[in-house]
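Okay, here's the structure, questions in a sec.
Every protein chain except one is present and positioned as in the full complex.
Should a chain be cited, it is by its letter among A and B, assigned in written order, with residues numbered from 1 in that chain.
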Amino acid sequence: MSTVGSMKERVSEPMKNLRRRRTAVKASLAVSALTFLASCAKDAPQDTWQPAGPNAERIDNLQRPVFYVAGVVGVIVFVAVGWVIWRYRDRGQAIPEQTHGKPVVEIVLTVIPVLILLGVAIPTAGTIFKLAKTSDTEMTINVTGQQWWWEYDYPAVGSNAEQYGITAPIVTSGQLVIPENTKVLLRVTSRDVIHSYWIPKLNGKKDSVPGRVHLLRLEGAKPGIYAGQCTEFCGLSHSYMRMEAVVLSRADYDAWIANQLEAYTSPEAGTLAAEGEGVFIQQCSRCHQVNGLLNTDGTPIISAPDQYLVSGAAPNLTNLMTRNTFAGASWDLLTPECRGDVWKSDSATFGAKYLKGVTTDCLNQKDLREWLRNAPLKKPMYANPENLAPTGGKYRGMPALGLTEDQINVIVAYLLERK
Amino acid sequence: MTIIERPSTEVAIAGAVPVGVKPSEALGVFKRPAASSSWRDWVVTVDHKKLGIMYGVAAFVFFLIGGVEALFIRLQLIAPDGKVLNADQYNQMFTMHATTMVFLFVMPMAAAFANYFIPLQIGARDVAFPRINAFGFWCFLFGGLFLNSSWFLGGGADGGWFMYAPNSSTLFSPSHGVDFWTMGLQITGIASLTGAINLIVTILNMRAPGMKMMRMPIFTWMVLVTQFLLLFAIPVITVALFLLTFQRSFDATFFDVASGADPLLWQHLFWIFGHPEVYILILPSFGIVSEVIPVFSKKPLFGYPIVAMSGAAIGFVGWGVWAHHMFASGLGPVSVTVFSMSTMAIAVPTGVKIVNWVMTMWGGKLTFAVPMMFAIALVVQFTIGGLSGVTHAVAPSDTQQTDTYYIVAHFHYVLFGGAVFGLFAGFYYWWPKIFGRKLSESIGKWNFWLMVVGMNMTFGPMHILGLQGQPRRMFVWTKARAGEGFFNFGFWNRVSSIGSFILGIGILFFIINIFYTHKIKKGALASNDPWDARTLEWMTDCPPKEHNFDVIPQISHLDEFFHRKYEQNSATHSVSQVHSAEEVMAELNAHPDEHIHMPSRSYWPILLALALPVIGYGVIFNRMLLAVGVAMVLLTMFGWAMEPATSPDEDFDPPASGNGDGHTKELVPHG
Partner (left out) sequence: MAESAIVRDHGVSHVAHASSTGLSNNKMGMWMFLGSECLLFGGLISTYMLYRGRVSSGPQPNNIFDIPFTSVSSFVLLMSSLTMVLAVSSAQRKDDRNTNLWLTITALLGASFVGGQVYEFTSFYREGLGFTTSLFGSSFYALTGFHGVHVSVGIIMLMALVGMNRNNRIPGDKAEVVELIGLYWHFVDIIWIIIFTLVYLIPS
């Protein structure tokens, strides 16, 4: 609501003059309205009143007048109640006539809200159908929720392949990356319980329901990063199931795709990262896929999270360091300074900063290491080995792996090269 | 009560006369309980007023429990990354908070008022089915205790009060919390269903002569609508709860997605119940303020027929709006549009009520005793809640707001600012009727203002938090999403949490007031008509006799009592008092009825109700216990069915004496 907040700065001077001239009632009304407008946080990342794309804008255009009308109706009721209380308080007047109502008044006061609601209903219906339109989709992404993170799967079919160069499926998590001014269709589903996908600045929310595919259109008007959160209660770590949508210019987007499709390169022999690759294969690749990792016999390593996890999926870490967050977008891979740099950059410079990914200087060592040390301690998950009878021995979320500090060192070094 | 005689066989006849066998001997069980003044009398009572008081006390205790749960929630959220509760505890806390407040506080508190006042308002001496009434209360109490016993037996339910599948299955919620939840709600559901049947029949069938439907007090009207909603809503949640129990305890597949189940089935069943439920919570309070505002305005309710009919309209349209809880759940655009429109439509009869309350005060002679203050606060706060409701009847707008704190703000303005404030208006208004003393007005004002400030401080900021994107049901919120500036999430969450404690202190003042009124001050007893009221319940003593009315009045007006006290000059429209309340009462009771038969006390209601939690524990822990519970149900039902129509004098233990209490004439029970 900071757009509304800034409106307050513009009008506050004339308002001061008004206050002197007009009656106390009107002034206090104005003050309370202003207080409300001024009382919102600046730049709340999930502000529902700051649309950054046409879908959210449609909603905004619809809801703003409704809020204003509701506000006016509210003020009328409050003034009426206040006036009645003041005017008809017991001052020794006679007992009033025992009237049971005046039909004309009643009919008028019923018809007025009916008319107001009709005025709201018609544009509402129009907007519902506009928002549901999917026929002019330009890009399709499969979005799958599971406890407690989102998987993004960019299938290499149709316009994805033909126009955006997605020649092989790209599977990521944490951050949804889309090109600007592109009508992206999300096919939203779930692998366990119901979640809900919501990037407030780009569109309203849509539940991800297991066994169903729901369609949600997103379109970003300008490059930038937009926050969201799972909004359907999904169990223990519902609060730690967050998401970020990244909008890139077309050129930057092409660069991002190219990078995602780049072949895997093993770390240089003898480095910490090379050691880390071994530990990763041994400790992590059971669940976490890194495309291009090979077994000693040269066959590709295919992770099998379905053997260990209820949802049957774990984040693909092939290009972990191209995204800025981990663990369900709950912690940053960037240090606070570097993160601020990316989030606050303007749309012209955003793309370049984002594409840099996580560099060694910018890596948020603290949270990543805490996570590797004991994930369920950091993010509540259903990962106590003694309590897994109801799930047939499968985890929900990542268990504590009991890694040594040395192992953590080398894994961090290895992960730093995943971009 | 000397005027009341013992029953003679002559009066007791209403059909064939059962003869011969003495019931207690024939059954070889136990004798019918007799009247006494000890606590035992409360256990076996079938008196609607005693049951009403017990409903009220029990519901208020649950209110305090639910309130403490709410304070824990606000403590956790006072700062980012709260550490007061862990995720699991937090999830149990908000689930149990909502469940307790909805099923164990607002519903039974409305039932308390309905039980106590419906017979009084319609000029009846009891409800239609007194033993079933007692059974309903015990079901509610035992169901509530059963539900809360989960805290000590492995933790409360953790799936939210809406308990969406498949998160509620054993795979995702392995503790027994959800089992306690389903069984507990099933038991309290029996209370609601039996209560609904009982009150509907009472209202439709037992009105005093001359009391046509359109002469019924508006509270009675609203309760009638509420009970019809319950009658048809409870079986739907019963089905849903059965399916969930079968799923969790007997491995059925209803919500097993792997077998092809559709999780939206639960949502539809839940909200077909759940939305009428919202009106079940609010309509009794609407009824209460519609009683209070006319009394303190010295005017009849403006547009009484419209208020009554708009209540009924809400009762009908309330069935066609459930899917507005599911705008984000993936319904098609056509369904979304239909439910969006019907939700806007229901705003009209709701708005009508607000207009009528304001118009009732308009031109009146307003006095501001505490009940009136609560009633006016309801009008204002409910308006806010209603208007925010319209903003998310707009489905696209709702997809931004649903599951954020904006919704939490909305329904707390409706349910706390509305329903609970209405109940408090009822407490203050009817306290002298029930307990014979007026609650202190000065402490009452502290109570009121602290609650108003606390309530608006707690829930007002949640509008802002929600619109700025703070989702609900999150055990921590993070600075990263909190925005910047002084008025960020941190500020508003702090305000809200502080407000919740002010609210808590406000409610504490209510308890202090009760204590002060009855233990410290022990002031004069209230007169029979302390507020110069208008309706029939005030044409009885304070507190009323066990049989309510010495003489059942003949009704010729809406607001009968007022019309007996005042006359309006048809030419000048000036209103003057022609009789004092005492004179009206004296005139009415000049020739008290003889042969009044009040229903007998009975052991069976509490015994049958006791069997239900046994079944509950049996389903959860031990199938043998389940069998014991089922056997208890069958035996107690049999005993109940065999309890006779009339109890001969010698069937009492000890033989009743004196005032004719404890006598019965009952027809066959069922249900």
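One rule holds in what follows: a residue touches a chain if its C-beta (ideal position, glycine included) is under 8 Å from a C-beta of that chain, and two chains touch if they have at least 3 such contacts.
What you are looking at is a predicted structure, and each value in this text was computed from that prediction instead of being measured.
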Just list which of the chains on display the missing one touches. B
Of the candidates B:Pro33, B:Gly123 or B:Pro432, the residue in contact with the absent chain is B:Gly123
Among the options B:Ala261, B:Ala377 or B:Leu439, which residue touches the chain absent from this view? B:Ala261
Which one touches the absent chain: B:Phe316, B:Phe486 or B:Phe638? B:Phe638
Contacting the left-out chain in the complete assembly, out of B:Val43, B:Leu231 or B:Ile512: B:Leu231
Thinking of the whole complex, not just what is shown, which of B:Met474, B:Ile552 or B:Ala581 touches the missing chain? B:Ile552
For subunit B, which positions touch the chain that isn't shown here? 11, 13-16, 18-21, 26, 123-126, 128-132, 193, 196-198, 200-201, 204-209, 211, 231-236, 238-240, 242-243, 246, 250-254, 256, 258-262, 265, 269, 547, 552, 593, 595-599, 638, 641-645, 664-671
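Going forward, only the chains that are shown with their structure count from here on.
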Find the geometric centre of each of subunit A and subunit B from their Cα atoms only, then give the gap between the two centres in Å, rounded to an integer. 39
Spell out the part of subunit B that touches subunit A in their complex, as residue ranges. 86-88, 91, 158-160, 164, 166-167, 170-174, 257, 260-264, 297-306, 328-330, 332-333, 336-337, 340-341, 344-345, 347-348, 351-352, 354-356, 358-359, 361-368, 376, 379-380, 383-384, 387-388, 390-391, 394-404, 464, 467-471, 473-478, 480-485, 487-489, 491-492, 558, 562, 566, 568, 573-576
Which of the residues in subunit A end up touching subunit B in this complex? 1, 36, 38-49, 56, 58-59, 62-63, 66-67, 70-71, 73-74, 77-78, 80-81, 84-85, 88-90, 93-101, 105-106, 109-110, 113-114, 117, 120-121, 124-125, 127-129, 131-132, 147, 192-194, 196, 198, 200, 203-207, 209-212, 214, 227, 229-240, 242, 310, 330, 332, 380, 387, 389-391, 396
